[in-house]
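To start, the structure under review is shown below, and the notes come after it.
Removed: one protein chain of the complex. Kept in place: all other protein chains.
So, chain A:
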């Protein structure tokens, strides 16, 4: 693992990354790359992002000691990075504030976005409302049905929600449609991608804006327990919260970085979202990465109880970090995530998102592996309010069941 700085060429992370898009979009991506590079060099832009994150999003988010989980698991001391406390209820807002400010700086009047569960759509609609930009969100028709609450939130925030009827009518089709719309309106439209995926420079932009999570973990750990954590664990769908929490520690070889993918109904079932674990190299949505596909190169629909992990691809940088061994990858099934949801709710008083529940589901073992005296940080990437209908539909277990 000599190549710890994972970007090996512009937009390339080892074998992964790149810009596999129709020629019509290439000039727009080149323009975005340049505008982003200029913004990064401008201290005023960074100050503006930081100020909005502080005043509007409520950053920094706390690093909370999880005393009862620590006790129950009987291993490392457990701390929670509370992205669930960020405005709109998840880490997605970190990126949309940054990208919408970038869109405004580029003089774009109109913003489009894709969304699966609706969290990224809500976060984009929120940023657009704050800065007075027009916002159109593309969402699979099936997800529109399943996520009525977030559809309402987006509309209330002034966004237009387009139901996408093609393909599997879920996130990957929403992303296809957003790209098609962008091709047709590329001159005046900014496309806010929410995952650390897509064509270059998006994986880099999303990583940079989400890295505020990891940078805060760094500072807060030093204050809270006087050293860096021994391990950090985060869930991985497309990978935006994971790359944000983990990337600032890539060079710190003593910090174990662990990602948890959606095991769905089990890795043998064919119904999961484990693209790092079981995916093969391919091109989806503009970048070369690990994808779930059949032997003919057709993308397979993913499955997860959590809509945010229900995606057959993963960001190229995470694919590289996983292949080189820097990030350890594990999986948690739907049932394990559900059990973790109740455990965290009842032992810490926090309803985690089903996505984050996947990280919690593997954290107990990791805490024991690390052992006492060590420190484990779990990225609690979002709150579970959006998932209550899904979870309640499965029946609520009696409270005593959770006493360990």
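Throughout what follows, a contact is a pair of C-beta atoms (placed from the backbone, for glycine too) under 8 Å apart; a residue touches a chain by one contact, two chains touch by 3 or more; residues count from 1.
In the analysis below, contacts and distances are computed from a predicted model.
The chain that is not shown carries the UniProt protein name "Tryptophan synthase alpha chain", picked from "Multidrug ABC transporter ATPase", "Succinate dehydrogenase", "Tryptophan synthase alpha chain" or "Phosphonate C-P lyase system protein PhnK". The residue touching the chain not shown here, chosen from A:58, A:266 or A:297, is A:297. Panel shows chain A; residues 18-28, 166-167, 172-173, 176, 179-180, 183-187, 281-286, 291, 293, 295-299 of it touch the chain omitted from the view.
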